[in-house]
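Note that one protein chain of the assembly has been removed; the remaining protein chains are unaltered in position.
Here the chain labels run A, B and C in written order, and each chain numbers its own residues starting at 1.
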Amino acid sequence: MTTPLALPFPADTTPGGFLLVLAILVPIIGILLIWTLGSRRTELVALTTLAIGAAIALAILTELTGTGSAVIYLVGGWRPPLGLALRADGLSVVLIVLTAIVIGAVGIFAKGQFGYDPDAPEKRAPTVFWTLLLGISGALNLIFLGDDLFNLFVAIELVTFTAVPLVCLDGKAETMRAALRYLLFALLGSVMYLLGVALIYSGYGTLDIALLKSVARVEPLLFIAIALMTVGLLAKTALFPLHIWLPAAHAGAPAAASAVLSALVVKGSFFIILRLWFDILPAEATGLGAQMLAGLGALAILFGSVIAICQARLKLLIAYSTVAQIGYLFLMFPLATGSEATPAFASIAWTGGILQLASHAFAKAAMFLAAGLVYDAFGHDRISGLAGAGRVIPITFIAFGLGGMSLMGLPPSGGFSAKWLMLNASVGEGQWWWAAVILCGGLLAAGYVFRVLVPAMARPLARIKVKGPVSRRRELVALALAIMALLIGFVPLEPAPLLGIGRGAEAGLLVPGGLAP
Amino acid sequence: MTGATFDTATLYGLCGAALVGIGLFGLVLDPKPIRKILAFNLVGAGVFLVFGVIARRGAAAGFGGDPVPQALVITGIVVAFSATALAVTLVQRLSSAATDAGQPGQAASVPPKGETGTPGQGDAAS
Amino acid sequence: MSLLADLFTVAAVTLGLVFFVAGTVGIIRFPDSLSRLHALTKADNLGLGFIVLGLLPQCAGVFDALKLLFIWLLVQFAGATGAQLVARVLRREERP
């Protein structure tokens, strides 16, 4: 009556595979050290761990570009389907490096913050903050490297348990309320995801993504499973209309935490959706679902941007802008699956989407850090009270402006390249309506960015009251992130070969010449 | 796909499916957070049960069920408990914070003007 | 012999069940909390006691039988404590 599925995992551990284990393990070791060594060394341990983590990320990148194929590790030497595999392809390595850079920058930004005093008894906020920052970096690495759907479930739970306490680090009632709402959405997402995992196991007897890719059949079971998992992950990614937890949570967290939450954490669950749709679901089965996801994405762009324009507080404005920018990511789904007639446009859309993800991460981190500095300087973040603020802390506002440029899609920013590639793909594939949404979203983004920037840079009517000095180091961190968002706009406007390593056709390297503008 | 089979496992599978539906309904609709947490645990129980039925159907090699999904359920139960602990503590702190401020219930949801959770502020006072 | 043991098991377990049913009816029907508590402890003590007694002949070895008895003792212990604690709360509520 029953037969085992005798699918051997197609590959062995590759030489650099141990790096994948280290990328997950090192942050966890850092956490254990923080909790045994005591407060005196918390910050030192955390920053050292982040530095080592960044080195590991670069090592994985080198390994991947060196060999030109996926890096694989079979944990415990057990071969899936029985065991667990870790696998880094071009997509995962881009996200790992991105995460290392952003979290590293946030670490430098947050150094010395949270009432930190190495000689005083241990305090709550610094201990918790550094622990959770390391936790998020380890958990995200696990999401990007995990090749097993249940392993990914553990990873998203790790993300939840680190992200939620960050939201209410200040211990105020309204942030705890936001954190609880976030937690309930995240838990709803987790159970839906787990239900899908169970169904997939019932159909195929394996949870390994690489194996599933080879055995997945177009059948109701797979559709229902993927639909449940996608809805669950959408709740965590905060795609419209499941975004309602996001603005209060992201705006309530301390600036350093908001930067990580908005730039990276929502991308973690998005990454798993990408895995499900592009790595498991057979290409011919994505049609209607992909259009629906993009439709929600379009609504998110329009709705999020309009609400952002109406916000009175800077951090809420930035948070609603995240709601809108997440929408762009979902335009990838119909564009990057493409059609057989236009494979080239599919890979253009794929590159554009990932570029959007990365540029938004840099830009949004820069903007949230800038908002934190605004708060430090003036003691509030009411937009109406920021007239002339740009003359007091120019670097902060330059960082904010450069980040905003990327959100609007002005050349030569990363956001411009991303949106340009997606525009190209949507026109090329004849799905022009997405192009209209992209353009419209850019105009609306200009609306909310300039609404802050123009009065801030103008000569104020009255002298603005300054509450405290702003650390130059922190300003420079925000600026550096904003410049990163700008710099990745200079990558050539064509499908990036790195993204295709170890992947299938959608990120294919078949680039017909002359597509670049 | 084959025709319908109906055995003990199927019965409990249907029970799991019903629990998921009932739990989801409560999780989304009940306004009270503690009830939402309870409903979340119901959905979890349903999902685990479906997983367990899948394990039962995979009985082979002399085992009463496929040990892999059973082990996954054990992991899942512990994770769900941790989630419940975090959620319950949030509810507990939230209501004590609301009581401290002398404004039970909803009042705390409107942030006082200018108060953002920016680093350093909450802790500088301690 | 085995038939006799089976008969004993059926009789004792049935008797145990009767106590459980009676206890449950008591919990539902009795008017005040103290009486309900009384019904509950009766079900716990006697009901479980007869069920354990009935199962003893079915045990594979002495160790299993001891485990069963041990479980009954633990339930007695926990049940008695629980009943005391509930009663304590009830009395405190009555006093003011």
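Please note the rule applied: a residue touches a chain if its C-beta (ideal position, glycine included) is under 8 Å from a C-beta of that chain, and two chains touch if they have at least 3 such contacts.
Rule of thumb we're sticking to: contacts and distances are computed from a predicted model.
Selecting from "PH regulation protein F", "Multisubunit Na+/H+ antiporter MnhB subunit", "Dihydroxyacetone kinase" or "Molybdopterin synthase catalytic subunit", the unshown chain of this assembly corresponds to "Multisubunit Na+/H+ antiporter MnhB subunit" (UniProt protein name). The chain not shown here makes contact, within the complete complex, with A, B, C. Touching the chain that is not shown, out of A:Ala105, A:Leu184 or A:Leu486: A:Leu184 (per the contact rule at the top).
Touching residues on chain C toward the chain that is not drawn are 74, 77-78, 80-81, 84-85, 88. Touching the omitted chain from chain A are residues 1-5, 13, 18, 21, 25, 28-29, 31-32, 35-36, 38, 73-78, 81-84, 121-125, 128, 131-132, 135, 138, 142, 150-151, 154-155, 157-158, 161-162, 164-165, 168-169, 171, 176, 180-181, 184, 195, 199, 201-206, 220-221, 224, 228. Remark: the residues of chain B touching the chain excluded from display are 1-6, 8-26, 28-39, 41-42, 45, 48-50, 52-68, 70-75, 77-86, 88-96, 98-99, 104-106, 122-123, 125-126.
Please note the rule applied: only the chains that are shown with their structure count from here on.
Rounded to whole angstrom units, the spacing between the C-alpha centres of chain B and chain C is 33. Centroid to centroid, with C-alpha atoms defining each point, chain A and chain B lie 25 Å apart. Once the centre of each chain is set as its mean CA position, chain A and chain C turn out to be 57 Å apart. On the chain B side of its complex with chain A, the touching residues are 1, 20, 27-28, 33, 36-37, 40, 43-44, 47, 50-51, 54, 57-60, 68-69, 72, 75-76, 79, 82-83, 86-87, 90-91, 93-94, 97-98, 101, 108-111, 113-124, 126. Only residues 2, 4, 82, 110, 113-115, 123-125, 150, 153-154, 157, 160-161, 164-165, 168-177, 179-180, 183-184, 187-188, 190-191, 194-195, 197-199, 201-202, 205, 219, 251-256, 313, 315, 372, 375-376, 379-382 of chain A touch chain B when the two sit together in their complex.
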